[in-house]
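Data block below; observations after.
The complex appears here without one of its protein chains, the remainder shown in place.
And then subunit A:
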Amino acid sequence: MVSDARAAAASVVDPELRVVTIGDLGIVRDVRAGADGRVTVTITPTYAGCPAMDVIRADIRAALAAAGHADAEVVTVLSPPWSTDHITDAGRAKLAATGIAPPEHTGTVTLALSPRCPLCGSPDTAQLSRFGSTACKALWRCRSCGEPFDQVKAY
């Protein structure tokens, strides 16, 4: 019973990066049922000011209700802080397949490397803007194919 609740919570689509689920992003920390059967989902925000959190909470409750778990509780925790290292390999593949460069792993490089162009694969890319259309992204351009693309910045 908890496993289907876990699956329902993890399958909620991220409101801003609509190609990945919150399970892919690694922001679902825990799903458990109390003695009364009420499900509690624990999530963590990507960025402190992420404006999608209210929508995510509502979507989790709706997804669980649809899976037969009415009145689920959504709890937000901060610790340990979310990192882009928590994005799953499946999530990274989905991002890349839709033209959003996945983040490099944090801690492995001190100087940020240029992401490969998710469209043509060229490593010859240049950052246009360190901030992008959402808090978690930066804007890049490929020097080979000329296309601009988003990157989920390492965090």
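The working rule: a contact is a pair of C-beta atoms (placed from the backbone, for glycine too) under 8 Å apart; a residue touches a chain by one contact, two chains touch by 3 or more; residues count from 1.
One rule holds in what follows: contacts and distances are computed from a predicted model.
Participant: I want to check something: the complex is missing a chain, and I'd like its UniProt protein name from "Glutamyl-tRNA(Gln) amidotransferase subunit A", "Phenylacetic acid degradation protein", "Helix-turn-helix transcriptional regulator" or "Anti-ECFsigma factor, ChrR".
Facilitator: "Phenylacetic acid degradation protein"
Participant: Which listed residue (A:V2, A:A97 or A:L128) would be found touching the missing chain in the intact complex?
Facilitator: Among A:V2, A:A97 or A:L128, only A:L128 touches the chain that is not shown.
Participant: What subunit A residues would touch the chain not displayed?
Facilitator: 45, 47-51, 77-82, 128-133, 135, 139, 155
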